[in-house]
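Here it is, the structure, as structure tokens.
For this view, one protein chain was removed and the others were kept in their places.
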Amino acid sequence: MENALGITRLKNLGLPLVIIVGLLLLGLPLFAGQFLSYLMLTFFAYAITVIGFNLLFGYTGLLSFGHALFMTVGAYTAAFLTSSFSLPYMELILVVAVIVSTLLAALIGAICVRYIKIYFAMLTLAFGMLFYTFLLKFYYMTGGDEGMRVLRPFLLGIDFSETPKMQFLAGSYYFYAFVILAILTFVMWKIVSSPFGLCLKAIRDNPEKAEYLGVSVKKYRWYAFVISAAYAAVGGALLAPAVGQVDPGLTYWTQSGTLVFMSLLGGFEHFFGPMIGGIVYILLQDKVMSLTSYWRFIFGAILTFVVIAAPGGIAGVVSSLTKRRARGG
Amino acid sequence: METILNVLFSGVFHASTLFLVAAGLQVVFGVQKVFNLACGTFYALGAYFGITVVKLLVDHGFPKPLFIAPLIAAGLLLGLIVGPVIERGLMKFVYDRDETFQLLLTFGIVMMLEDVIKFIWGTSPQSMGGIDLMYGQLNVLGATVPVYNLIVILCSLIIAGLIGYLLLNTKFGRIIRATADNREMSEALGINMKVVYIKVFTLGTVLGTLGGALVIPAGAAVSEMGVELIVLAFAVVVIGGLGSMKGAFIGALVVGVLKSIAISTYPELEMLTVYIIVIAVLVIKPEGLFGGSRV
Partner (left out) sequence: MGKDNGNVILSATDVHKSYGDFRALDGVSFTINEGEFVSIIGPNGAGKTTLINVLTGLVRPNAGNVVFKGTDITGIGPEKLSKMGMARSFQLVNIFPNFSVLEFLMVAVVSRLGKGTRFFSSLLSDRQITEGAMEVAQLFGLDAKKDMLTKNLPQGEKKMLDVASAFALHPEVILLDEPTSGVSTSDKNKIMETLVSASKKIGIKSILQVEHDMDLVFSYSDRVIALHQGKILADGTPATIEQDEEVVCTVMGQKECFKIFSSLQSGER
């Protein structure tokens, strides 16, 4: 668990590293191919989602197996606004996505945070699947299992419809998404280093004791739930135009499982862990998929390995290695 | 009247196989406190394997009308092999961990097994070509019911009875109930947890594979059947109450019949109703109809 010392240590050592990585990512389209840039774009969307998810999972200790629901809300918002309502303004999409997901999460969260552990996981799974059947059954609105198309949005009011698709995605849209990722990462960092963040960690470490110290456990869990939902919606809203298409499968329980996988893989106990997990997952998935169609088997094996042997994820392994080195071992 | 009965019988038929998988889930959850997401995939494995075995035997001259025997044997055999392998090979490493980790491990197993199925049997649907109709149909109380369905319902009832007997009247059953109630105490009393866990997990797996094997003659094996079924089984287990066999029974009936009703009246509402009920149960009475208190 990141303790207070961890936060300061990161500020001193980690900050330069973060800036370097950030600059690398920013400049990536200049030296990498269009496809890699596209992949990184999807990573940005998932990174936002997963950083929000981890507020709930890593920091508050609640495993949601239905978080893809909120990502899907964001994605469908993009679909509706660009296709059905011809209001393809990205800023509007993001705002509407956040509003809708916040309202939905406020409602769902109020029900779910009364339960913990397996019951919480099951309730969230049920809600995720409920949304799935909703999207399927109300096909006259949502296009059913065929889904909906997502048209190219205007960024900052600028119309990019003349630009070739890949150039747009690996260019303007890439930077747009990156900026949003950077801002939201900074915001999440502030949240996690705040008194509120401390309370969340306390709730995770010992909810009973937290209550005895006057922390409103249920209320704070609810806040974490809503915030993480808003993040997921932004992620989904950013992802949809990149993929160009949304369908109910986005909220199937296995998709929520992927979000958990990413967080676990990268290390849910570290701030940047889930992002590391996200990028590894996406790049690895692309690589493995090109080698075999049985990528799920390999990923399942990786997940199993991580759960059994390296539950702290990649970040956990790195941090224990550096600790050992610091001790002179 | 006839249609209602048809719907009911169809519902009970689906409930029967659903009960088997749910029972497998329950016994593992009750004793090991693990919610095994892979139970649905065991069901799928049982279905595919059942098809393969029966096809193989029939192609080599096995009398078709007797297909149900090797089918059941296939289901049992597969579970007896897969169960211990997964339990000793993977599950045993996480018993001392937080339940969320155990859940995630089973998710990893789902991913792996799904591709194993894809590898062995491919992605196109498989079926037994209507072999279930070999036994003809019966007119029961005015409804036309395939005899095969009645056989499966009967099998499930027998298995339910056997499980009940096992739990209540045998030493192993007492051990299961004791461990489910209080693991530390049971361990302190000298019960070998390792052996209990292997046996219980295998039992859970066998129930899953058997359920799949039994249901498959009446339908088709498709690649999503595992991940779809686990959600239904999960609904059953929630409604009936986590860890309760009686709950699995009643819950399966509720879900099976509901699904059947919905399919024949308002197909749009089919799964929607099930999930709304799941959420309602989790909110109003999280322990389900028969579960112990554990929120």
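Letters A and B mark the chains as written, and numbering starts fresh at 1 in each.
Going forward, a residue touches a chain if its C-beta (ideal position, glycine included) is under 8 Å from a C-beta of that chain, and two chains touch if they have at least 3 such contacts.
Computed from a predicted structure; not experimentally measured.
Judged over the whole assembly, touch between the missing chain and the shown ones holds for A. Within the full complex, the residue among A:I191, A:V243, A:L283 or A:A310 touching the omitted chain is A:I191.
For the chain left out of this panel, the touching residue among A:A202, A:A237 or A:I276 is A:A202.
For subunit A, the residues touching the chain absent from view are 1, 3-5, 7-8, 187, 190-191, 193-199, 201-202, 205-206, 208-217, 220, 223.
Heads up, the rule we're going with is that only the chains that are shown with their structure count from here on.
Averaged Cα coordinates give subunit A a centre that lies 33 Å from the centre of subunit B. Across the complex, subunit B is touched by residues 63, 65, 111, 115-119, 121-123, 125-127, 129-130, 133-134, 137, 252-254, 257, 260-261, 264, 293-297, 299-304, 307-308, 311 of subunit A. Taken in their complex, subunit B has these residues touching subunit A: 35, 90, 93-94, 97, 99-101, 103-105, 107-116, 118-119, 227, 231, 234-235, 238, 242, 268-272, 275-276, 278-279, 282-283, 286, 295.
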